[in-house]
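Sharing a structure with you now.
For chain A:
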Amino acid sequence: DTPKDQLVVATTLSNILTLDPAAITGRETVQVLNNVYDTLVMLAPEGREIKPRLAEKWEISEDRKSIRFHLRKGVKFDSGNPVTAQDVAWSLKRLLVRNLAQSSFLKTRGFKLEAADKLFVVENEQTFVLNLPNPDDPNLLLMILAQNGPGSIIDSKTVMSHEKDGDMGGAWLTLNSAGSGPFKLTQWKSNEFIILTRNDGYWGQKPSMRRVLMRHLPESQSQRLMLEKGDIDVAYSLQAPDLKALESDKNVKIESVPGSGFYYLAVSMKDERFANRKVREALRYLIDYKGLDQAVMPYYGKLHQRPLSSGFMGSLPDQGYTLDIPKAKALLAEAGYPNGFQTTLRVLSEDPFLKAATAIQNTLAQAGIKADLISGSGDQIYGAMRDRKFELVVGRGGGGQQPHPDNNLRSMVYNPNNSDDAKLTNYQGWRTSFYDEKLNKMIEAALVERDVAKQTKMYEDIQVYIDEIVPSIQPFSEVEDTAAYRAEVQGMIVSPWLSRFEVIIKKR
Partner candidate 1 sequence: MEKTILDVRNLRIRYGGASTDAVRGVSFTLGRERLGIVGESGSGKSTIGRALLRLLPGATITADSLRFEDVDLLALSEKEMLKVRGRRMSMILQDPKFSLNPIRRVGDQVAETYLRHFKCSRGEAREKAIAMLEAVKIRDAERVYAQYPHEISGGMGQRVMIAMMLLADPDLVIADEPTSALDVTVRLQVLNILDGLVRDRGIGLIMISHDLNLVRNFCDRVLIMYAGRVVETLQASELDSAQHPYTQGLLAAQPRIGGSRAPLAVLDRKPEWLEEKA
Partner candidate 2 sequence: MSFSRLRLGGAVGQLGSIIVTLLGLLVLTFFIGRMMPADPVRAIVGEDATRETYEQVYHALGLDRPVWEQFVYYMRDVLTGNFGTSIRTGQPVIQDILHVMPATIELATFAILIGACLGIPMGVFAAVNKDRWPDHAVRVFSLFGHSMPIFWTGMIALIVFYAHLDLVGGSGRMDQFYIGLVDERTGFLLIDSLRAGEMDVFWSALNHLILPATLLGYSSSAYITRMTRSFMLDQLGQEYVTTARVKGLSRGQTIWLHAFGNIRVQLVTIIALAYGSLLEGAVLIETVFAWPGFGSYLTSNLIIGDMNAVMTCVLIIGVIFIGLNLLSDILYRIFDPRTR
Partner candidate 3 sequence: MSVSVEVRDLSITFGEGATAVKVLPGVSFSVQPGECFGLVGESGSGKSTVLRCMSMLTDFWKGDVLINGRSVRDMPLIERCRTLQMVFQDPYGSLHPRQSVRTVLNEPLVIHKLGDREERMRRAITDVGLPVSFLDRFPHQLSGGQRQRVAIARALILEPSLLLLDEPTSALDVSVQAEILNLLQRLREERGFTYIMVTHDLAVVDHMCDRFAVMLRGEVTEILPRDAIDKNRATHPYARQLIAASLEYEGAA
């Protein structure tokens, strides 16, 4: 068994390339940073509303163009330096200077390095003002700042003492931490493990775990065996069959929570067949939503058909599409493909993608669409999508890290420039060559609407409109994050985006 004051978490670390908050990608890294760095505000694990963290309170200006944060007093970084407004401004500016993965959160909202000093203003030691460059929804910005990565507050003095060749401490931060969180990073071995140790000077409640070990164990079955034996406390990369088997183990708890994004079937509208609305509509009826939800998707996601995550402002219930071969055939015939056609279906060679794709391949075939599977690594599948060279993809994505409809919509359907040269690869709309001017306008307008009720209505309208025009991406499931953990572990927050180990205790 694991020691009482240590937490052993099995997960997949292969996506962790750096622990520098400005450069991280992926949710596993966010999970690590959540325990090491504090953010100004945070999202509550339940309900995801915005809660204070380093900022005790904040005010949104009347014109909705700035937010003033009041920092908690007496908070120290693990180095002993006090947390000041300068650190906050420095951390945010650093994102723009480094211009790595996490900078896009600010850049897509119009923040530019040249204007940084006007946008990030230090009023005094404890007060920081964030000015918004564009008309925007300040709530969305708060949500972004609540996320580790863009929102991580870094100890500027410590980091700058490790600066090399003007990298703003980038090399040093890759392997080390300089935060004020409940834990500090002790050791990270790529693809092996990460060790976090308790920060005894933490300003909040003292964590009861002395040490947290995050172990790279990509094999689901190994995780399961070890979890059953108590050699690990929490298992993150378990696959459906193992989770199912663990259901009956009373020493183990399994929890699924809403994640971000969707599992979807996407088409490339560059392809003339899929540019045809009827064909896209036919595809809508060629997915066995129910069957997938029951046979393939448990623990990975739950049935969902709209491009807006459930629980977000203005989200509507599903349209209730079902597998309907005759209808699909009729639509195909109308479109001029009575006998179907030949195409390819790209998919990641992992669960549940491959299984979902195999099932979809099967239902497509029933309407005469013969799709050859091309499975491969992320670069092979999403790479083709980014190059706009594909026909069909079964994939995952669609924003949703920030619980705001805009986040979903920009990722899924927004596309300001449909030319090949634009290379707007961060928009799935662009990737699938989907472009609808009216929709773009509606999304932009809804974001800056001040009246919440109106805004909600606008988002509802957008969804109805989307349903009409049949976009290039049809979600069939909404992502869920699932973890299994020993029953004695209490206070577990499953979602990696929100997960914190500070409140975990082991009851034996």
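Here is how the candidates were picked: all candidates are chains of the complex that A comes from, given by their letters.
Here, a contact is a pair of C-beta atoms (placed from the backbone, for glycine too) under 8 Å apart; a residue touches a chain by one contact, two chains touch by 3 or more; residues count from 1.
Fair warning: this is a prediction, and the values are worked out from it, not measured in the lab.
Between chain A and the candidates 1, 2 or 3, touch in this complex occurs only with 2. Here chain A touches candidate 2 in the complex through residues 2-3, 6, 8, 10, 14, 17-18, 23-26, 99-101, 103-104, 107-108, 171, 174-175, 186-187, 189-193, 195, 213, 215-219, 221-222, 225-226, 228-229, 231-232, 376-377, 379-380, 382-383, 386, 397, 411, 422-426, going by the rule given at the top.
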